[in-house]
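Once you've had a glance at the structure underneath, I'll fire off some questions.
Removed from the display is one protein chain of the complex; every other protein chain stays in position.
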Amino acid sequence: MVEFRVDRASGLPAYLQLGRQVREALRLGWLQPGDRLPTVRDVVATSGVNANTVLKAYRELELAGLVEARQGSGTYVKSSLGSAAPEALDDLRAKFAAWVREARSAGLEDEDIDALVRAVLSGGSDDGAG
Amino acid sequence: MRGLLWLTWRQHRWVLCSTAVVVLLASWLLIELDLANTPGDAVPLSGFYAQLVQTAFGGLVGMFWGAPLVAREFEERTYLVAWGQDVSPERWLAGKVALLGLVAVLLAVPIGLGDGYRGHQDVSWDVFEVSPLVQAGYVLFGLAAGVLMSALVRHTLTSMGLTLALYVAVRMVMSLGARDHYLPTERVLSEVGEARQLPEGVQIVETGYLDGDGHVMGMPSECTAFVNPQNCIRTHGGAHSFVDFQPIDRLPGFQVAEFFAFTAFAAGLFFLAFLRLRRGWRPSRSHRRIAA
Amino acid sequence: MTVRVAGVSKRVLRNCTFELPGGGVTALVGANGAGKTTLLNVLAGHLTADSGHVAVAGRVAFVAQDKPMYKGFTPLDVLRFGGHMNKVWDEYKAHSWLHRYKVPLKRRCGELSAGQRAHVAFALALGSRPDVLLLDEPLSELDPLARRRVVRDLLAEVADTGMTLLYSTHVVAELGGVADRLLLLSNGKLIVDGDTDELLGQHVEITGPAADQPPVRGDVVLARHYDRQSTFLVRCQGEAVAEEPWSARPVTLEELVVAHLEAVA
Partner (left out) sequence: MTGLLWVTWRQHRAVVSWTTVLVLVVVLFSPDLIDWAFRNAFGAVVAVFWGAPLVAREFEERTYLVAWGQDVSPARWLAVKCGLLGSAAVVLAALLDVRQIGFTLFGFALGVVAGFVTRRTVPAIAFTLVGYVLVRWLFAGETSVWLFESSVLCGVFGAVLIPVAFVLLSWRTNAFRMGVA
């Protein structure tokens, strides 16, 4: 069961925030294929989001093929986002943690690490080769 | 005090003006038309209604000036504004009551002058209430009743009703009962059945019969059937018939007495109203001043 | 369509036209004196429009801004009042609202706090099972916790009954995810009427070197020029792409509303 939290003051529309939180849950393995998403009524009652927004979010996830609505019994997760297997995920996390420790010992602040990672992500292929 | 003058005028100007119009109209009717001594002695209708205003004057002021004074502030919750300033609630009420009382007494003068259609006698017990002094007493009492009910009940409509009831009750008790006994009455005796000679313009308070040794004797039941029961009463031991009255020269004194009676009532009611205000409400801004 | 307003003018309102689908939650925002209360009163039937046409399908319940109530009635009396005065009355719903918010039932409304009196007004309105619920600044008397819970309860009510909710508010930051429709009023005219998510998508703030026109297609809502820099708040139809040296930033609902109000003020 995932608990949605909407940041009302952000510029991102609420239904996109819900979609993002579902995708995040999928990536982190909190939601597995076959799990049932909370009903529209429950999301409205617990996180104070209006019904149309929740429906919109669920429909957007459905179009993305991540979830499927089964008649009368709710919305179920269809496929996971985790492209890599969970074990690979743990191994990569360990390596990355080691790298971060190394960077910190080299005197980098968190912002520097953040900027470095974003540059590498957006730098794309050429850094890969180097 | 000047601030309260503005506030009182600003808040109550409509009710003050409309009352003034009604009162001045009635006074004009009572004074002006009286001089023109209209033909025929029947009381013209305008006179009757002018007298109505004259009698009800104190009550009207009580109902429309006094009753809403504090009650409205509570109903609209504006007392938080009125008493949240540097002027304490007591001084707020004192200022308003003083100013309204002053205007009320000023209005009492014209309303008390017109003796209207009471046969133009200059001095007579019938025109007891035709005196600015007496009317001033009534209006102060009416205002005090209104203010007290207003402070007690804090609900406009109810306080208007209670003010009217209190005013009518006290005025009836005083004018029907107490007024004749401000001073002990004088008594004139005469033989049963003889015409009694009474001084001019007296106010008869009590009549009846005395038996042989001077005690008041009720009308014997057998004699009630007779048209002129004199000899029947004599046979039943009736010695004299008596009349208790108030001579006309006491009239001004009684009017002053009535004025002081009603102003005493008014003072009492105002005091109770202030007590209710102080006890029912903490001091205003002064209590927020933290010692420097 | 549950609520249809065509060309309505009344007092400050001038030629207002919009339609509200059933089951939606619409926020009515505007400066003081913009006509929010007048519009709600016209929709509630307490005021008849000078011109134009208003059609509301179904039962209307309206709670005014100062939450008027009989000060001599106790909350129980108010529920009885609702029962007596309505053909359709849901005693359980009204009573449970009062129970949930712990409103004392036996004390006179005049002695209750403003927040409690607001709950009594809500209970009476919801108890009559409205198809259209009109609320004039419903949250103004409520504490932060009550505010959050009332929003959730109202949205749950909309989800359960398909009721249409139109409420006016000044707290724009709390609209996100609550209102799916925004009506922006400025001295009587409807200057913005759109789906909140679409509005957020369309509006973008572009900052860059001083210029009198932004590099992006779309109508400029607000422009600010400094000596070497300009910022534009633009409402564009399509995707807003801004290359160097311009940078684009998504706009929050509050900034969007304030910009539109400022542009017209």
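A, B and C are the chain letters, set down in written order, and residue numbers restart from 1 in every chain.
Here is the rule we go by: a contact is a pair of C-beta atoms (placed from the backbone, for glycine too) under 8 Å apart; a residue touches a chain by one contact, two chains touch by 3 or more.
The model shown is predicted, which means the values in this text are computed figures rather than measured ones.
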Quick one: jot down which shown chains the absent chain touches.
-> B, C
Hey, which of C:P21, C:G45, C:P104 or C:G162 is the one touching the hidden chain?
-> C:G45
Residue of B:L24, B:V81, B:M172 or B:L189 in touch with the missing chain, whole complex considered = B:M172
Which residue, C:M85, C:A173, C:A210 or C:V241, contacts the hidden chain when the whole complex is considered?
-> C:M85
May I ask which residue of B:L80, B:L157 or B:A267 touches the chain that does not appear here?
-> B:L157
Which residue numbers on chain B touch the omitted chain?
-> 14-15, 18, 22, 45-46, 49, 52, 64, 68, 72, 156-158, 160-161, 172, 176
Considering the whole complex rather than only what is displayed, give the residues of chain C touching the chain that is not shown.
-> 44-48, 58-62, 64, 66, 68-73, 77, 80-88, 121, 124, 128
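Just so it is clear, only the chains that are shown with their structure count from here on.
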Taking touching chains as linked, do they make an open path (line), a single closed cycle (ring), a hub with spokes (star), an all-linked set (complete), or other?
-> other
Dist(centroid_CA(chain A), centroid_CA(chain B)) in Å evaluates to 86
Residue ranges of chain A in contact with chain C within the complex | 6-17, 40-41, 44-53, 56
Which chain C residues qualify as touching chain A in the complex?
-> 23-25, 148, 151-152, 155-156, 158-160, 173-180, 196-197, 200-201, 249-255
